[in-house]
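Here you go, one structure.
Every protein chain except one is present and positioned as in the full complex.
Entry: chain A
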């Protein structure tokens, strides 16, 4: 890579002046992304911020959001890491199709995901009816339902991230372990997993952030009830109906959490050249 750049000569070398057809749209793009967030900061009711943050509705929504996003990330780790391993290391027909299927929730509007979940896991859904009649479990309108909706939308982020790390990992360590007689499971836990740990944690953080911001699938599948299924994004949306200032406060909390997440990822994302 570096060799090609050198051969291309002075014009394309790093350190030369950036060409304006790139700089102008880049600056416009940056402004487009940053200005709305700045607007949020400007409009925020700063003097009454403390009092508003202490409102039970806000605290309840925040607590629920943190709990469900963490639980959803746990679900994603439990199911997503093995799935990523299967996609990266497995040899089976239709692997490409499986990978495509895994990424579907990534491009699907979350509301559609919520409707799909409702049709399958709802009280009248194909799997939900069995759950309800056999165990008396009904997932919609429960906190567990929120976790499911969030995991559905966030899991592809984790799978893709971990699969990428697995593909980039040096296979020779695993091969060496295999020649020393380690079983595939032992190789996975002792060699592969430590090797891709940074990828797994980055994927988990991304997955957590996506779960935290989840709106469409949650409100469709789990409904909206304070303390049980009303997460921060749902509270923002409903606050906007009557109390835009409250919506701004809630949005700022979400923004602050997102920035914190990004900061924790600084080395892996913002830091990559």
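The rule is short, and it goes like this: contacts are C-beta pairs under 8 Å (C-beta built on N, C-alpha and C of every residue); 3 or more make two chains touch, one makes a residue touch a chain; residues count from 1.
Here, contacts and distances are computed from a predicted model.
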{"item": "\"NAD(P)-dependent iron-only hydrogenase iron-sulfur protein\", \"Molybdate ABC transporter substrate-binding protein\", \"PTS EIIA type-4 domain-containing protein\" or \"Response regulator transcription factor\" - which is the UniProt name of the missing chain", "value": "\"Molybdate ABC transporter substrate-binding protein\""}
{"item": "Residue of A:122, A:156 or A:213 in touch with the missing chain, whole complex considered", "value": "A:122"}
{"item": "Missing-chain contacts mapped onto chain A", "value": "20-21, 24, 118-119, 122-124, 140-141, 219-220, 222-226, 229-230, 234, 237-244"}
